[in-house]
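Just one protein chain is left out here, and the rest sit where they should.
Now for chain A:
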Amino acid sequence: MAARILEMVDIRKQFGHIIALSGVSFDVQAGECHCLLGDNGAGKSTLIKTMSGVHVPSQGEIRVGGQAAHFTTPRDAMAAGIATVYQDLAMIPLMSVARNFWMGREPQKGIWPFRRFDLETADAITMQEMRHMGINLREPSQAVGTLSGGERQTVAIARAVYFGAKVLILDEPTSALGVRQTANVLTTIDYVRKKGIGVVFITHNVRHALAVGDRFTVLNRGKTLGTADRGHISAEELQNLMAGGQELAQLEASLGGTV
């Protein structure tokens, strides 16, 4: 079994009286795609926000490479190789692909006071990395706004991979996308996984999860019933776990299996 890069042990998180997570354990291995499923409000975002340093867990331990880690800011998590692509925060549409790609880590050249953004290097590497991801840009100065939603996600993923992410967390990357763009993002996930990066893929779409997932963890009202391996769980079972038991099965029966 591959090495566990990131482990979340018995994580609890409370916001005032609201218990968002009540003892969730979760881990990510190198080169796998671990799907985190759950209905809206199940606590998926809260769990990955504790992984990425946005929230500090109320209880429980985070381990990176076997060592306990304490993330207090997203920067801490990023420094530990944990990168997160939030759907709505991925890119700035008015800025070019290259400027977005390098944002916050712009390569520089020249000596102060003439030190400047090395745009030639930035452009060349951006073009190359985007080609690796299967996107042929017209030019690196193309605005991100001209890209489709799936392509924007891909730029954000390429950026995380290029800057050395060991764990890549994708929060509902496909939920606002059409069929074709979803396929592109799933292909990208597969590509990233094959490079040895551990991918955490959050979704509430069972079919998207089954298309690329190696392992599946379902969250329901801040709890998890454990993790299933690929081939050991069916779409119906996942669907039922997400719905928290029998209601959906009954509903499904009355709808003739169309949910």
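Everything that follows uses one rule, which is that a contact is a pair of C-beta atoms (placed from the backbone, for glycine too) under 8 Å apart; a residue touches a chain by one contact, two chains touch by 3 or more; residues count from 1.
Just so it is clear, contacts and distances are computed from a predicted model.
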Tell me the UniProt name of the left-out chain, picking from "FAD-dependent oxidoreductase", "Xylose transport system permease protein XylH", "Phenylacetate-CoA oxygenase subunit PaaI" or "Electron transfer flavoprotein small subunit".
"Xylose transport system permease protein XylH"
From A:184, A:203 or A:224, residue that would touch the chain that is not displayed
A:184
For the chain that's not shown, point to the residue among A:116, A:207 or A:232 touching it.
A:116
Identify the residue among A:70, A:131, A:207 or A:232 that touches the chain left out of the display.
A:131
Touch as defined at the start, partner being the missing chain; which of A:78, A:155 or A:206 qualifies?
A:78
Contact with the hidden chain only, please: which chain A residues?
74-75, 78, 86, 89-95, 99, 102-106, 108, 115-117, 119, 125, 131-136, 138, 143, 145-146, 148, 162-164, 180, 184, 187, 191
